[in-house]
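The complex is shown incomplete by one protein chain, all other protein chains being positioned as in the whole.
Entry: chain A
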């Protein structure tokens, strides 16, 4: 006879097993590993919360300590592979299969484990794509999450760093999974409820804040004059002519330079109110001068940023805040916002090939994607018009009737022709291809596909790929801004000159920009301390960014 409630019954038996270690929903820290051994079964899909910012660090340590005779062959479905314990799970044989989106500091070790066959890789996703699969074929049986505080009923306050939690909990709790939360503290009254208590099964008080990486803090002191030049080019050559108001920035120094040029350079160009007003963006400290100067109308965030909480609390007109006054972030919604409601993504990358494909994967580092491929792609399901979107669509396809023509999102790659340690940005073939061959992957890990890229900005100029009519033009538009890299030196000078005459390639002088004006004195803030001053002492930078 068919039964229809197997998963519900399994959930009840998991809960009963876990209840042996709990008083109500509360489990002591010392019993964390025993709880996990009771609740998790071999082969389970487990989501261990962690992304490029916050980490359920106590639960990661607890899971890495389980007896692998009892718990093994887990299928980890999680945004980030960031903590050493995330990979210890595979080395110890507790976990076997991995589907993930991002790996920063562990990118070298994850590559080794992939090569060594310790990890069976499902796929590397974008955040949004992985969240989507939580609701289709990668639904977690157990979710291990992090929150700031819980009350006696298990209601959670996830606070400024809410991030992935709602997406994970919704998928788990409503499909008969078990949700276990680590919280910094258990309190009588929460500042606000971010996750209702009846979606949460067990709560462990860790006694200290969960780990958060200040990934979105860029020290203005490290911005170079070449980066300032690329920022000037982007502002005058892309933001201004398209009138880009709704956008997302990557985390590189080039885009940090753009943020710091808004109140100075862009102000002098008369662009205030015309560009960069509505953002899907984490609270970048380098955005503070633009906010204080009245450039920024609204910011929705994926997560918070270390040290920015008091500043955000004092600027509720700009940020999304709860009734308690603190930021509410939500990675899933902000990614959707970046995909459908932004007209531009601009970010840096490590390698760009002749077709415009780009990747941050190198031969021995598998960094994953995070959100960039989602931000940095044209949304084919988009239907609402906006000036930049229509104009980009027209440039790409001038001959179709306007009412039937798709618009295009502006997807801009920005960088210096030679990046960190003088490694060329432009390559004939992406290292991602070598990696795909080595690991026998169906897909090479490409961050942004060439057919989504609309512009490439380097210190040599801007290549507008929307105006290219065939592959040869495209290739030479790219070679034409690739400077003295081998790719750049391989250009056909005559073709590049023709592209320049058509405005496909625009040099600094074509835009009326003197490279000698690219001076650090253009930056609205030249140090972290300047940012603190701009914020009225509300920004409290973490120790690693201070020089006082």
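Just so it is clear, a residue touches a chain if its C-beta (ideal position, glycine included) is under 8 Å from a C-beta of that chain, and two chains touch if they have at least 3 such contacts; residues count from 1.
The criterion applied here is as follows: contacts and distances are computed from a predicted model.
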According to its UniProt record, what is the protein name of the omitted chain, chosen from "2-oxoglutarate oxidoreductase", "SoxAX cytochrome complex subunit A", "Biotin-independent malonate decarboxylase subunit beta" or "ABC-type spermidine/putrescine transport system permease subunit II"?
"Biotin-independent malonate decarboxylase subunit beta"
Chain not shown: contacting residue from A:23, A:189, A:494 or A:544
A:544
So which bits of chain A touch the chain we can't see?
221, 264-265, 516-517, 519-522, 526-527, 543-548
